[in-house]
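Only one protein chain is missing from this complex, and each of the others stays in its spot.
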Amino acid sequence: MNILLLLIIIPILTIIGILFARDNKHVRVISAVGMTFQLIVSAIIILWYLAERNAGNTAEILFASNYVWYETLNIHFYIGVDGVSVAMIGLTSIVIFAGIFASWEVNDLPKEFFTSLILLSGGVFGFFISLDLFTMFLFYEIAVIPMYLLIGIWGSGPRQYSAMKLTLMLMGGSALILVGLLGLYFNSNPAGGPLTFDILEIAKVQIPLNSQLFFFPFLFVGFGVLGALFPFHTWSPDGHASAPTAVSMLHAGVLMKLGGYGCYRVAVFLLPDAAHEMAWIFIILTAIGVIYGALGAIWQKDLKYINAYSSVSHCALVLFAILMFNETAMNGAIMQMISHGIMTALFFALIGMIYGRTHTRYVNEMSGLMKVMPFLAVAYVIGGLASLGLPGFSGFVAEMTIFVGAFMHPDTFHRVATIIAASSIVATAVYILRVVGMMLYGKITNPEYEQITDAKWYERLSTATLIFGITAIGIAPLWLSNMITAGLGPVIQKLLLSVN
Amino acid sequence: MTSNQIMFLLFSAVIVIFSILTVTSRRILRAATYLLFVLVSTAGLYFLLRYNYLAAIQLIVYAGGIVVLIIFSILLTSHISEKLPTASLLKKWPALLVALVGAALCVTVILQHNFPGSVGNTELVSVTDIGNSLINYGKYGYALPFEVISVLLLAAMIGAIVLAKKRKD
Amino acid sequence: MFEGVPLSWFLVLSTIMFFVGVYGFLVRKNLITMLMSIELILNSVCINFVAFNKILYPDHMEGMFFTIFIIAVAAAEASVAIAIIINIYRRIVNIDVEKMNEMKY
Partner (left out) sequence: MFDFSYTIWIVLIPFFAFLLIGFLGHKFKPVVSGIVGSAGLFTSWILSIFTAYKYFFDVGKIDGVYQQIIGYHTLWLRFSDTLYIDMGVFIDPISVMMLIVVTTVSLMAHIYSTGYMKGEKGFMRFYASLSLFTFAMLGLVVATNIFQMYIFWELVGVSSYLLIGFYYERPSAVAASKKAFIVTRFADLGFLIGILLLSYYTGTFDFLTLTSPTGPAIGTPPTATFIGMSVMTWAMILIFMGGAGKSAMFPLHIWLPDAMEGPTPVSALIHAATMVVAGVYLVARMFPIYVTVPIALQVVAWVGAFSSLFAAVIACTQHDIKRVLAYSTMSQIGYMMCALGVSGMGGHEGLGYMASMFHLFTHAFFKALLFLCAGAIIHAVHSNYMYDMGGLRKFLPITHITFLIACLAIAGIPPFAGFYSKDEILVAAYHHDTALFAIEYIVAGLTAFYMFRLYFGIFWGKKQDYHHTPHDPPLSMTLPLIFLAFGAMFAGFVPFSALVTSDRLAFDIHTEWIIAIPSIVIAIVGIGVAYMMYLKPTQIPAKIARSMSGFYTASYNKFYIDQLYLFITKKIIFNNISRPIAWFDRHIVDGSMNGISYVTNQASDKIKGFQSGQLQQYAMVFVSGVIALALVFIYLWT
């Protein structure tokens, strides 16, 4: 059996297990066990992948299996991974693992909560391993839909509004994607004969430029909505602010990455000529997004809003880098996805834990928390430093790869855009340090905070996993970078071909 | 002008005038009476066309049955001296416009079209033929519609009883 | 041509009658008067059938039978309608069609 199938089977088995669980504790334990297995399987996949590559296996896609699903329309269930997908799988499993522990204290309908959460993660895993556009879209929807329930039921604040807004905007995005996918499908065989959803097959086809130009915006904007492309990012602050902790983690950490991954794997890969033609529009938008998100975050008071805007900024950087069409920048984009995924999950986890203790998310209402909860405070500082791109953490590696890669572009326009985007590192420092200064430092003003306790074991486990992730990448980035670079090959080749 | 034409014009004048009165009269009982005149004149037209049987049915069922039914229900639901409220102008004028435009359209189409003339069969249709046709299931037989109509009438009868029955609660 | 009366005369008559009925249906508020307008409409159709039958196909009887059936249906319809009207009247002591909008949305 294909090991990748385990990534889908384990969530399903876990869900079945949860359905039979008798009380809250069982639900939690079953989820934790399931996701631990998931983490282990992901680790095995990564190691196996690296071993295969070291052994000289140069196939574009490893662990592929292809099942016919619906023959009339030539829909296949086609899975397989390359370096990029493997990296994304690793990210997802880390975040969902930490997410389970971060939501240890969900006592309100826990069965339904964990079911939706794990269903969501299953969708994400499926998305990353799909090589068939239809399968991919299916998993995409599976990942998006539970979000509505998770925010609408377990959220806080104006949760119905946020959930509705988020879902509608993402659904709007997926409508665009659907149009784009059908466009690809019907252009997949210009010579006549059976049409296909197979990504690798479509990649071999030269789609006419007119169709490319028509469908590229659909796909890029469609996936861009999920990747918080300015100005379609506004679901993100409200959605994140209302979502429960684990959902924010998963959403910002993984789900937003579906957007970036989709842009990379579908929009740019399959429509390279149009991507070249229209890149400048989106480069402007994403460069604006980078700065805009960072500056927007400075003014916010709600921790989740700050982090949401910071996500807008960081995710814009991902799309920005993808549009640079060179190996280094793309490599940076993928690393930024992973780095931001773990980092922002860490942030949201910590925000949830802090909120659980102080019952407020407004920075100006908190102070001096360093004294009463050193572990969480230090973790927050680490997250903050990672976010502002400190060397030794993943953020630095990713951002620098992006900047260096983007700056390699021979056009002055691209380089100026790069400088503009790079200047976000200052704004990032401002808002991160502002929060750290206001919230963690200083004297405790609210006497109730004297009673606050530090992290519990599951919270420590959750944060430690994520911190381990960012530092592991930050200190030794080479293996990841190499792994991703190997996966980028076909995309880059196709892009280079389209230039000439 | 033949006598037929005169008769036709007479009947149609009655029909037109009384139909207009039917839909404009503010006393509902009078409207019902005007309707009766319209129906009777229609029966006259049928006679003119030598469809005596049909005219008889028209008189019996329509003029006799339905109008009486209507009058009964009027008596049940409104007071004799009650005047109906006039319709609002906002409703009247568009309706009038629609009716006139529709009528004009139809009339122009009708007058523009040249209908083939044919030798009229002035013979009376015998009741025997009608009866045979109604129970015949071959060509030009109407057994099936006849049965359907019977069932429909039965259903309507039952329905009317059920609907109009006073509820216990 | 039926003994001096052209077909178009019948048709014009029935048209006028029909649209008078339509007008009544659109304007009248009382349910019973609306029912009466419907009778007018039905009647005008009957005239058409009969006239077509007599003038164009005098050897056939379809038009006549149709008219008979229409009359039967009209009777059935009238009885049911009046039953409904009376029922409504019992419930809201009014048979003004504009008041009957509980089923909207």
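As written, the chain order gives the labels A, B and C, with residue 1 at the start of each chain.
Throughout what follows, a residue touches a chain if its C-beta (ideal position, glycine included) is under 8 Å from a C-beta of that chain, and two chains touch if they have at least 3 such contacts.
Note that this is a predicted model, so its numbers are computed, not measured.
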Problem set entry | Chains in view touching the one left out | A, B, C
Seminar exercise, completed: Considering the complete complex, of A:Leu213, A:Val404 or A:Ile452, the missing chain is touched by A:Val404
For this session: May I ask which residue of A:Ile9, A:Ala51, A:Leu168 or A:Leu496 touches the chain that does not appear here?
Result: A:Leu168
Seminar exercise, completed: Only one of A:Pro11, A:Gly126 or A:Pro477 touches the unshown chain, namely A:Pro477
Problem set entry | Options A:Ser211, A:Thr360 or A:Ser423, residue touching the unrepresented chain | A:Ser423
Problem set entry | Absent-chain contact - pick from A:Lys204, A:His359 or A:Lys443 | A:Lys443
Seminar exercise, completed: In the full complex, chain A touches the hidden chain through residues 165, 168-169, 230-231, 233-235, 237-238, 292, 295-296, 298-300, 309, 327-328, 368, 370-371, 385, 388-392, 396-397, 400-401, 403-405, 407-408, 415, 418-419, 422-423, 425-426, 429-430, 433-434, 437, 440-443, 476-478, 481-482, 485
For this session: Go through chain B and note every residue touching the omitted chain.
Result: 91, 94-95, 98, 101-102, 105, 109
Exercise. At which residues does chain C meet the chain that is not included here?
Worked result: 22, 25-27, 97-98, 100-105
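The definition used in the following text is that only the chains that are shown with their structure count from here on.
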Exercise. Between chain A and chain B, what is the separation of their C-alpha centroids in Å?
Worked result: 74
Problem set entry | Euclidean distance of C-alpha centroids - chain A vs chain C, Å | 68
Problem set entry | Where chain C touches two or more other chains at once, by residue number | none
Problem set entry | chain B contact footprint on chain C (complex, rising order) | 1-13, 15-24, 26-30, 32-33, 35-37, 39-40, 43, 46-47, 50-51, 54-56, 58-62, 64-65, 67-69, 71-80, 82-87, 89-90, 95
For this session: Spell out the part of chain B that touches chain C in their complex, as residue ranges.
Result: 1-2, 4-5, 8, 12, 15-16, 19-20, 22-23, 28, 31-32, 35, 38-39, 42, 45-46, 48-51, 53-54, 57-58, 61-62, 65-66, 69-70, 72-74, 76-78, 84-85, 87, 91-92, 94-96, 98-100, 102-103, 106-107, 110-111, 113, 115-122, 125, 129-130, 133-134, 140, 142, 145, 149, 152-153, 155-157, 159-164, 166
